[in-house]
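A single protein chain has been removed from this complex, and every other one stays in its place.
Per-chain residue numbering starts at 1, and chain names A and B are given in the order in which the chains are listed.
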Amino acid sequence: MSNYLQSLPSIAPEIAMTVLLCAVLVVDLLLKGRDSRKVGYLTLGGLGVVAWLLLGQWGELGSAGAAKRVFGMIDIDRFSTFFKLFTVGSLAAVVLFVLLDRRERRHGIGEYYLLLLGAGLGIFFMVSTSNLLLLMLGLELLSLASYSLAGFHKGDKRSAEAAMKYVVFGGLSAGVMLYGISLLYGITGTIDLTEMASGPHSLAAQFSSGPVPVAVAIVLVLAGFAYKVSVVPFHFWTPDVYEGAPTPVTSFLAVASKAAGFAALLRFVGKLFLVDGADGAVQQYGARIGALLAILSALTMTLGNLAALRQSSMKRMLAYSSIAHAGYVLMGMATMESSGWNAAMFYLAAYYLMNLGAFGFVLYFESVTGSDDIASLKGLGAKALWVTVPMVVFLVSLTGLPPTVGFTGKYMLFVAGVDNGLLWLSLVMALNSVVSLFYYFRIVKALFLAEPAERSMPGQSALAGSIFVLAVLTVLFGLYIAPLQAWCDASVESLRLGAG
Amino acid sequence: MYFDYFTVLVFASVGLAFVFANLLIASVLRPQRTQDEGLETYECGEVTIGEAWIQFDIRYYTVALVYVVFAVEIAFLFPWAIVLKEAYAGTGAGAGAGIGIFALIEGVIFLAVLALGLAYVWAKGDLDWVLTYSAQPYQPAGRESSNLPLVQELEKEQERLAEERKKAAAAAASSEAAA
Partner (left out) sequence: MQEHILSWITFLPLIGMAAILCVPRTNTGLIKAISLAATGIPFVLATWLYFDLFDKSSANLQFVQRLDWITSLGAYYYVGVDGLSLALVWLTTLLLFIAVPASFGIEKSQKSYYALLMLLEVGIIGVFVALDYFLFYVYWEVMLLPMYFLIGIWGGPRREYAAIKFFLYTLAGSVLMLVAIVALRLQAGTFSIPELMALAQSGAMDGSKLPGGGELLGMGFQTWVFWFLFVGFAIKVPVFPFHTWLPDAHVQAPTPISVILAGILLKLGGYGMLRACFPIVPDAFRANTYVLGILGVISIVYGAYVALGQSDFKRMVAYSSVSHMGYVLLGMAALTEWGMTGAALQMFNHGTSAAVLFLVVGVIYDRAHHRDLNGFGGISQVMPKYWALTTWGFFAALGLPTQAGFVSEAMTLLGAYQSADTRFQALVVISLIGIVLTAAFLLWAMQRVFLGTLNAKYKDYGDMNAREVFCQAPFLALCLILGVFPWLLTDWMAPTIKLVVGTLSKSA
């Protein structure tokens, strides 16, 4: 009993999140659905508390120096805390977006915050467990909340269609992944990744005796992750869902949900193959996984960028661009080396910043023009410089030009690629960023290069302010990367240490 | 190791053979009388109307979801109750671990969360079979048009129907005028 009680403080952020979730539910019921903004403020405040707990945990982990495992299935390490912090950050941004969305109803949307918190809780467990069953539960919690969020605007046909597609694809991929997990369990007799890597029936021992079942199992699990982070060929849902879902939800799906998928993927592959002092069979197998990831990465970034070229809707374009960015992150992973994983982590962090900003911009203009068409932005560049100039910063960063965090991230990925024999992939990525420039700058072109439009822009200073802050961060972390890089290093380091 | 599964194969084959053998024997032995009633879905009781592929009321779905609340509760509480009893009695797996009070609190939290869910459903009126309010479908401004293929198709279809109705009305009006 003392064991359990002593472990409880370790999951204080999760507990706080759950309590917050219940509190939001109760408060919404007490308000009888009126004035949901109050619920939103409560959510923001609660997220602040969770962030404070997480920061405390991060510091504690630094002094203790190593990861710990509680309840035999939850890893409290810097890797998970890193992702939890970013999840809380992006949740806060999304909640803010909901609060500031001029077209959103003011009443009866308490569930919005409830579902966001539920999804966040799912991410918390998903990024911090080595237990495949808990991973699956976290993933499903995230997915279920996301399905409802995607269809939150029930009356909007596009929103409904988005939710429907999301459910169908999501259900299929979850099934596939679960099947892969069950195969892994059948092969190794455990659902714990650490035991799978080093236990008596370790996966390594099975490589030689039964390579086919192992390969099938791993590929199936990877397919599940590939769906979550929209890697080709499991990306089909992305553009439709991103376009149909309410814009704040889209930003959540594109940022937090995708990063969570990557976190789980990193942990899955990392625990199994990035083990210090692993024997030859594991390393060899890891190299093969790396090759598979490299090919997927090349396909994903190329296809994502090419498809984005022809989009007229900003949300659809950003959806394809997010597919391309998943390819970039995969390139860092494909190196199967700490340096590459650091780069992948760094790029994910960069991706958080610039994509949140870009979706904030979409939200801002959607509420003015009523559409997310690029054409509707024509000549509005000079009307709201506090938003459009930050958007240029985000687009420059997404393209990967200095002096922004996107460039630094891309540079680090290049270094990792060239240093680990993925020179060809670096080249593919380099050419891809040229392609991406073309479609990103269609937005700039519409904003600034067209003749100025005659149209008044209602002020949305709070939203503009948050977008501006994100832009400042995007440039700041591009020029002064030391802190962010240190966080990434510590996270990947803890992933390796946690293998024991 | 693969040999271990041979027994499974034998078992499966025998099972399959048994099913088909019985069907075969029955088809030989049973009397062959063909009447219209014999082809009905239900030979007695309700006469079927139409297909099963129709829209059901969403309330069935809500009720099914609420049912899950209780089903999960039951599925979890039976083993929990037994463990709790053993923990206090000092027998069984929980003996000596001193988890009694801990398990009790955990169970209470679990029930509280489920109760919260039930309260939510209740407060939202999903337990009322006869709906007392009707909500307006939500349509955000300016989101009428879409470039999602399915919605576009749907919208085109609706437009076409509206067009046809208009034409029909116009035709009727003109024929009336002519008469």
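As a working rule, a contact is a pair of C-beta atoms (placed from the backbone, for glycine too) under 8 Å apart; a residue touches a chain by one contact, two chains touch by 3 or more.
Every value quoted in this text rests on a predicted model; they were computed, and no experiment measured them.
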In the intact complex, which of the depicted chains does the undisplayed chain touch? A
Any idea which of A:Val19, A:Val168, A:Ala291 or A:Ala430 touches the chain not displayed? A:Ala430
Touching the absent chain in the whole complex: find that residue among A:Val168, A:Leu309 or A:Ala382. A:Ala382
Given A:Leu121, A:Val232 or A:Ile481, the correct residue touching the omitted chain is A:Ile481
Touching the absent chain in the whole complex: find that residue among A:Thr300, A:Asn420, A:Ser466 or A:Ser494. A:Asn420
With the missing chain put back, one of A:Gly33, A:Gly108 or A:Pro403 would touch it. Which one? A:Pro403
Residues from subunit A at the interface with the omitted partner, ascending: 382, 392, 396, 399, 401-403, 407-408, 411-412, 414-415, 418-421, 423-424, 426-427, 430-431, 433-434, 437-438, 441, 444-445, 448-449, 479-482, 485
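In this text, only the chains that are shown with their structure count from here on.
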Between subunit B and subunit A, distance of the C-alpha-averaged centres to the nearest whole Å: 32
Residues of subunit B that touch subunit A when the two form their complex: 97-99, 101-102, 113, 116, 119-120, 123, 136-143, 145-148, 150-151, 154-155
Going by the contact rule set out above, which residues of subunit A touch subunit B in the complex? 1, 4-5, 22, 25-26, 29, 32, 103-105, 153-158, 161-162, 240, 243-244, 312-313, 316, 366, 369-371
